[in-house]
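The complex is shown incomplete by one protein chain, all other protein chains being positioned as in the whole.
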Amino acid sequence: MPLASSPTTVPVVVDEAKCIAEKGCTVCVDVCPLDVLRISEETGKAYMKYDECWYCMPCETDCPTGAVSVNIPYLLR
Amino acid sequence: MSVFEPFEAFGDVDEIADRLRDPDPSVRRLAAIELGETASPEAVPLLAAAIADPAPEVRRQAARALADFDGIEAARALASGLQDPDAETAAAAAESLAELKDPEAAPALLPLVDHADAFVRAGALRGLKALRSPAAFAPAAAALRDPAPEARVQAVGVIGYLKLSEALPSLIGAARDEAAEVREAAINALAFTRHPSAAEAVAAALDDPDWRVRAAAAESLGRIGVGDAAAALVGALRDGFWQVRQKALVSLGKLRQRSAAQAILPLLDEELPLLRKEAAAALGEIGDAGAISALERRADDPDPDVRKTARWALTRLGG
Partner (left out) sequence: MDEIKDGLAEVACDVLVIGGGTAGPMAAYKAKVRNPKSRVILLEKANVRRSGAISMGMDGLNNAVIPGYATPEQYVKEITIANDGIVDQAPVLKYARNCYGIIEELDRFGIRFQKTENGDFDVKKVHHLGAYVLPMPNGDTVKKALYRQLRREQILISNRYMATRLLTSRDGHVAGAIAVNARTAEFLVVRAKTVILCMGAAGRLGLPQSGYLYGTYENATNSGDGYAMAYHAGAKLANLECYQINPLIKDYNGPACAYVAGPFGAYTTNAEGSRFIECDYWSGQMMQEFYNELQSGKGPVFLKLDHLHDETVTEIETILHKVERPSRGRFHEGRGTNYREKMVEMHISEIGFCSGHSASGVFVDDLARTTVPGLYAAGDMANVPHNYMLGAFTNGAVAGEDAADVASGIDLPEFDMAEVEAERERVLAPTRREDGVPPNQLEYKTRRLVNDYLQPPKVTAKMRLGQLRLEEVRDDLDTNMMVRDAHELMRSLEAASILDCADMAAAASLYREESRWGLYHNRVDFPDKNDADWFCHTLLSKKDGRMVAEKRAIEPYLVQIEEHERSAYDRQRILKQA
């Protein structure tokens, strides 16, 4: 059975102008309980790689530069 | 097959210190975060230096990271952060100061009680509260005359935490402060003693123009637990705010003065079920058999909580 790639909107949004991941920051990736955030190899910035979010907010609260915002996943809104 | 280290490294303070000298403020800021996470006492002097960094974002981070430490050295660093021209750094320092617990830290904060900036004075007093240092009493009592109400509120807190009998005149004075939030704090702080002058001051506050102060007074009288207060609380049962009537009912239940029972009966007909319930509960606590027939009417109240409380009260009254 081949796999499809279905689109999904992700709840966590990162403001790349504020994100300092390229300086070595990994706070949001470290604190996410579901481990869904990663640093992009292309942009050097954090992004949500897996749509598996409990909208719990440590990524937003602990981000030192206020770059991360957590929205309610679309299906729950 | 790869070899790996499975344990979290808590950070090597010397290695992080190097990064605190990096020309890039973002790197220095990340170093400040890591220093906090080491939980090592060696990190404190480094964070004390970082809280004087030229870049405000580094100072902010240092102020936050210092929340992980206690003692005079951390307090001194935070005291300087509290005076920072960057509002966010100062706010972070104020929050971190509130985490201090070591009474030895008091000397770092006491001089700031006379600072020119009201934010600094309030922040220093807030930090002093949990230290419970007797040395803070006199400066806090003086701060009750501070022009800024936010500083006076914190001064009441410092005094309230100390629970000293010699503090009574100051707190009674603060209960007549011009700012409602100071009066409310003072009324709450007076609950630690059964001294008649405290009860009297709190009872007087039942006539306060602000409903929150009246509610605090009604609650405090229950905590103080002097039976004479019942007469004043009966008056509060006619207060225009249901919040005040509710607190008065709870306190009357605690005081268990039979003389109050008759005055409570009309509140069994309040519109808000919460108040009917509290009235039934208070009557149950007081235990005056004269309330039985009124409570029996409430045993079939449309509100389940009122019904249950009325039935509970009836079993206590032997009805």
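Labels for the chains are A and B, by order of writing; each one numbers its residues from 1.
Note that in this section contacts are C-beta pairs under 8 Å (C-beta built on N, C-alpha and C of every residue); 3 or more make two chains touch, one makes a residue touch a chain.
Not measured: the values here are computed from a predicted model.
Screening B:Ala93, B:Leu109, B:Ala189 or B:Val213 for touch with the missing chain picks out B:Ala189. Between the chain not shown and the residues B:Arg76, B:Arg132 or B:His195, the one that touches is B:Arg132.
One chain of the complex is left out; on subunit B, the residues touching it are 1-4, 6-8, 10, 37-39, 67-68, 99, 101, 129-130, 132, 156-157, 160-161, 163, 185-186, 188-189, 191-192, 211-212, 223, 241, 243, 246, 272-274, 281, 284, 302-305, 308-309, 312. Panel shows subunit A; residues 1-3, 30-35, 38, 49-50, 52-58, 61-62, 70-73, 75-77 of it touch the chain omitted from the view.
Heads up, the rule we're going with is that only the chains that are shown with their structure count from here on.
Averaging Cα coordinates per chain places subunit A and subunit B 36 Å apart. On subunit A, the positions that touch subunit B within their shared complex are 20, 23-25, 27, 64-65.
Here subunit B touches subunit A in the complex through residues 24, 26-27, 29-30, 33, 57, 61, going by the rule given at the top.
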